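One structure below.
The complex is shown incomplete by one protein chain, all other protein chains being positioned as in the whole.
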Amino acid sequence: MTAYLIRRVLALLPVMLVVLTIVFLLIHLIPGDPVSVMLGPDATLAQIQATRQSLGLDRPLYEQLFKFYGRVLRGDLGRSYFLDRPVTVALLERAEPTLVLTACALLVAVMIGVPSGIIAAAYRGSVWDRALMLGALLGVCIPGFWLSLNFIYLFAVRLGWLPAAGYTSFLVEPAAALRYMVLPAVSLGFNQSALIARISRSCMLEVLQQDYIRTARAKGLSQGATICGHAFRNALVPVITVIGITMAILIGGAVVTEIVFNIPGLGRLIVSAIMRRDYPVVQGVVLVTAAAYVLINLTVDLLYAFIDPRIRYD
Amino acid sequence: MDRSGLFRTVVAAFLAVGLIGAGAASAADTPKKGGLLRVGNLGEPPALDAHWTTASITETLTNHIYEGLYSLDEANRPIPMLAESHTVSRDGLTYTFKLRQGIKFHNGKEMTSEDVVASLTRWGKQSVYGRILFAKVADFRAVDPYTVEMKLKERVGIVLISLAVPNNFGAIYPKEIAERFPPQTKITEYIGTGPFKLAEWKPDQYIRMVRFDDYKSRNEKASGYGGGKTAYVDEIRWIPVPDVATRVAQVETGELDFADDLNLDAYERLKGTPNARPIIGTPYYWLVAVLNKKEGLMTNQKLRQAWQAAIDVEPIMKNVAGGKPEFYRMDSSLAFAEVPAWHTTITGLPWNEHNKDKARRLLREAGYTGEPIRFMTTQEYKWMYDFALLTKQQLEDVGFTIDLQVMDWSTLVQRRNNSKAYDAFTTGIGNFFDPTHHVYLTCIWPGWTCDEDILKLQDELAREIDPKKRFALWVRQTRQFYEKVPVIRYGDLFGLRAARTTVKGFNEKTERIRFYNVWLDK
Partner (left out) sequence: MTEAAVDGAVAGSAEAVSPLTEALRSTWLRRISRNRNVVTGALILLVLVLAALFADVISTHSPTRLFPANRLKPPSAEHYLGTDEFGRDVYSLVVHGSQISLLVGATTMLLTSLGGIVTGLLAGYYRRLDLILMRFMDGLMAFPAILLAIALMAARGPGVWNVIFALSVVYLPRTAMLIRSTVLTIRELDYVQAARALGRGDPAIAFRHILPNCLAPLLVQASFIFAYAILAEAILGFLGVGVPPYVPSWGNVIASGKNVIREAFWVSLFPGLALTLAGLSLNLLGDGLRDTLDPRLRVQ
């Protein structure tokens, strides 16, 4: 097990090297210039040249790339051009909203998705099954950004029940924070729940066809007991996989939700950083989200072992 | 021209008096201190260093923290701010400024001539306006703790106005800060003399400014950007809300007290919202297509004239303004009507001719055979994209071929510096307070207006100090502009802001928002 773990972690290193190189080259080869944006529309060409020099952007690209590798190895992600602080500090400041949003959306997704999947599977072919799966299908098909806009319009502007957008930390004002989080978490979670519901259903179906379930039924075990006691635990592995994948994806990618609901998280940070060519921030956020993504995948793999004793790693 | 100029000044003065009177009458409720003012704006400033960038968001924010020697009054004329008074020597070459005494920086230190010299020297090396002025300065030094002296190489008419412009302005920092950060490096310690001091800056979350209790206000009445300033609110919290629809929604729901840069379509709805009201921001920009006169197709003056002759400005402006006449103004003057000293009313200029036959004739004379014209614009500023798209259709109707290239703003501002990359690009011309500050009439700004005659007039304008003669030169420059067409002037566009009804005392007449003298009635 330990040897396996070490091997898996070592295997992550080349992946991260690929990520680092791709992101560096991509962002530096993009047309656009952070300096022209920073100095404003009326800046003159001489001003722009001087500032490029002071940021080291006039050096050859390979030189900048190797400097970048060196800094990353020392744990230094550089300094944001725009935000006047080290990238690591900027990342830490934005991590909380994204983590909270991810957790809430995941909660919503699991709370809607898993029960729907189980019910649909238990009553396969019934009206319930059809209605739930139609809902799940719509959940996949409805464009999330469009749904968010309609939510804001309906619940914030028309009905006035919830704030339109914004963010407050749960540590500061828990009640207000919850109100801010409802719409984004629901509109993001709804999309994700569709996926979880469908996977849960098909995994449950598969398990329900196994012999031991038939045995349990034959023994006269109630439907509820069969489903909860026997079937669900065995359907859990793929469900956990998809929840893990969902989580990895949410962390890096609640971008559109963060933009529409004005949540100051990592997603919004990186989009604005791409737009204004804040190279160090783009590199930093991608590095961290990519690392989170591969680590979560690893964790999911390892979790299998605990849930399903049939899986062994050597 | 002179007479009409005088007439306008008088009218403007009456209007100003009338407005102040009306303001006083309606402000029956007296100002009170306290409260948190939440302001939604569209993004993050690249810096809080006024010397360093021309970005308008930096201008708005830094003017609450810092002050310069001069400021602008209601009619956009220079008035003293940190300066007490000034004298000019007989030969016009030496300006002596007396500073106000007992002015405290946010760190408790008193402001003296040393700080002024260090700050303005830094500003003179970095700022667009500072460099123009300091190119003419022979020596700038402290005479005594409350007196500074500026010796000029030659007589120029732009000393006070340059010190008064609010954009990229000559903010006074403590000497230690001005000297520690070289001009190309933005400052990261924010200490000024303004009515608010920076408390906290959390990028993409908020910028908090709190009242500076030791602020010493001028005794004059508030006027324009200058005069007496009182910080009534305890705190201004600037919250970046990049999505425009969200900004509007947050004012409606009361999550914001004030929002800037809204989409004009929200105007009607804001009028119907009981607890909020729309505010029309005048002026915002005049829309402009800047033409590349260094390389490519647009070096051909006939082709530039054809573009100018072809466009029908009113429908374009009306569409950009969301169909609302409140939000645009048809004007050919290069200076806004809000700057009465430089606003011109010349008739018969070839502006907004929408003469298709003339355009076609000019195209023929130019020898144009349908080569695509690369026209760059961006959606990050929606109005730019809108007028570019409408322009494309109008130009193609007379025989142009327009290759409309939509890109993000950071690509556009980079690419426009490269004379090989484009033929035209969109932007907006904001408020300039002196004829020599109009960047599109210089050879050092994208588009490269290096025409000798234009530059010669610019030079004369810089040297001349008699206001009447300067105005006459400016009228000549305007006529010359419409003949040589360095850029295409469209109409004036206004901006939309929204305030909760609890926000009182807001000066609606300034180009950019200011929150000193504003109080909350909650």
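To keep things simple, chains are lettered A and B as they appear, and every chain counts its residues starting from 1.
The definition used in the following text is that a contact is a pair of C-beta atoms (placed from the backbone, for glycine too) under 8 Å apart; a residue touches a chain by one contact, two chains touch by 3 or more.
If you're wondering where the values come from, they're calculated on a predicted model, not measured in any experiment.
Undergrad: Using the touch definition from the header, name the shown chains in contact with the chain that isn't displayed.
TA: A, B
Undergrad: So one chain is hidden, and I want to know which residue out of A:Tyr4, A:Tyr123 or A:Phe145 touches that hidden chain in the complete assembly.
TA: Of these options, the touching residue for the absent chain is A:Phe145.
Undergrad: Of the residues B:Thr94, B:Asn319 or B:Thr345, I need the one that contacts the missing chain.
TA: Of the listed residues, the one touching the omitted chain is B:Asn319.
Undergrad: For the chain left off this view, which of A:Val100, A:Ala165 or A:Val294 is in contact with it?
TA: Once the missing chain is taken into account, the touching residue is A:Val294.
Undergrad: Just one of A:Ala120, A:Val242 or A:Val300 touches the chain that is missing; which is it?
TA: Residue touching the chain left out of view: A:Val242.
Undergrad: For review purposes, identify every residue of subunit B that touches the missing chain, sorted by number.
TA: Answer for subunit B: residues 244-245, 263, 265-266, 268-269, 315-316, 318-319, 322-323, 379-380, 382, 385-386, 389-390, 392-393, 404-408, 411 touch the chain left out.
Undergrad: Determine and list the subunit A residues touching the chain excluded from the picture.
TA: So the residues of subunit A touching the unseen chain are 14-19, 22-23, 26-27, 29-32, 137-138, 140-150, 153, 157, 187-188, 191-192, 194-195, 198-199, 202, 205-206, 209, 238, 241-242, 245-246, 249-250, 252-257, 259, 270-271, 274-275, 282, 286, 289-290, 293-294.
Rule of thumb we're sticking to: only the chains that are shown with their structure count from here on.
Undergrad: Taking each chain's centre as the mean of its CA atoms, how far is subunit A from subunit B in angstrom?
TA: 41
Undergrad: Could you pull out which subunit B residues touch subunit A in their complex?
TA: Residue list for subunit B touching subunit A: 43-44, 46-47, 52-56, 58, 126, 128, 131, 167-168, 182-186, 188, 201-205, 239, 241-243, 245-246, 249-250, 252-253, 255, 380, 407-411, 413-415, 417, 427, 439, 444-445.
Undergrad: Using the touch rule from the top, collect the residues of subunit A that touch subunit B in their complex.
TA: 30-34, 36-48, 50-51, 53-54, 80-85, 90, 93-94, 149, 152, 156-157, 160, 163-167, 259-262, 264, 268-269, 272, 275-277
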